[in-house]
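Entry: subunit A
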Amino acid sequence: MLEVRKLTQRFGGITALEDVSFTARKGLITGVIGPNGAGKTTLFNVITGIYSQTSGSVHLDNADISRIPAEMLAARGLVRTFQNIELFGNMTVLENVMLGLHSRSSSGILSCMLKMPWHVKEEKYIRQQASEWLDFSGITDLSAQKAANLPFGKGRLLEIARAMAVHPSILLMDEPAAGLNNSETHELAVLIRKIRDKGVTVVMVEHDMELVMDICDRILVLNLGRMLAEGTPREIQENPAVVAAYLGEG
Partner candidate 1 sequence: MKRFLAAACFTVLTVLSATICIAAPGTIKIGALFSVTGPPSFLGEPERNTAKMEVDEINAKGGINGKKIELIVYDTTGDATKAVQAANRLIKEDKVVAIIGPSTTGESMAVLPVAEKEQIPLISCAAGSKITDPVKKWVFKTAQNDGLAVAKIYEYLNKKKISKIAIITVSDGFGSSGREQLKVNAAKFGIQIVEDSTFGPKDTDMTAQLTKIRGSQAQAIICWGTNPGPAMIAKNVKQLGIKLPLFMSHGVSSKKFIELAGDAADGIILPSGRVIVSDVLPSSDKQKKSLIAFVKDYQKHYKTEGDHFGGHAWDAVMLLKNAIEKGGETPSQIRDQLEKTQNIAGIGGIFNFSPTDHAGLSKDAFVLVQIKDKDWALVK
Partner candidate 2 sequence: MRFLNSEILKFILLALFILILPHVAHEGYLLNVLVFVGIHSILALALNLLLGYAGQISLGHAGFFGLGAYISGILTATYSLNPWIAMLIAASVVTLLSFAVGFPVLKLKGHYLAMATLGLGVIIYIVFNEAVDYTGGPSGLSGIPNLSIGTFSFDTDIRNYYLIWTFALIAIALSLNLVHSRIGRALRAIHDSEVAARVMGVNARLMKVQIFALSAGLSAIAGSLYAHTMTFVSPASFGFNFSVELVTMVIIGGLASIYGSLLGAALLTVLPELLRAFQDYDIIVYGLLLIIMTMFMPGGLAKGFPQAASYLRTRFGKRSSPDA
């Protein structure tokens, strides 16, 4: 369960987030929507420790993670994907996923250099787990390709496989459907549901309303850095303030 309490983020004179509070319940898909500049990506950056917030706090399973740096969160089961997919382009697809298991392995520089037996065992485990997650995302056939050479849609799938390899309890996805065509979006929806069925809490920022309304259990609406509404897809669709905000933008 992820809980955000009274989160405020300012950059110089600009307020990107103000007093945002919400809860993403365990095992559900929570959607975060809002017009451009609403502060959705900033929200993700604060939660994942890339920015440190001006005030407020973030809690993961009742533990305060507000001041924990980004690299420590994976081990706690929190992981994210990026809007413009951030793959490790010079590594193969398989290696990308193997990196997802970094936080679940521990061999140090020396034992890696000396190929200590526990390291060899660990490496074997990493490789086997990684292939499983490739399989899960349906991109096993691409495993030896360089990640930079993947088409955008496949890259998205790889990013999700990599994130899942971390064994997250909560997965934040920043616009997973951006840049995908219809059939790819459909594939994605199936995959996200599969992830939820594994018991992973999903929070996603998304512009594709159809997708959001289709798969989200709860929806949070941001506008100009403030909370506008929260509720089920049906409640949100009927909320006049939300409609006004979107119409106002369009």
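Candidate entries met the following condition: all candidates are chains of the complex that A comes from, given by their letters.
The rule is short, and it goes like this: a contact is a pair of C-beta atoms (placed from the backbone, for glycine too) under 8 Å apart; a residue touches a chain by one contact, two chains touch by 3 or more; residues count from 1.
On a predicted model such as this, the values are computed, not experimentally measured, just so you know.
Among the candidates 1 or 2, the one in contact with subunit A in this complex is 2. Only residues 48, 50, 69-75, 79-80, 82, 86-91, 95, 98-103, 105, 107-109, 112-115, 119, 122-123, 126, 162-163, 166 of subunit A touch candidate 2 when the two sit together in their complex.
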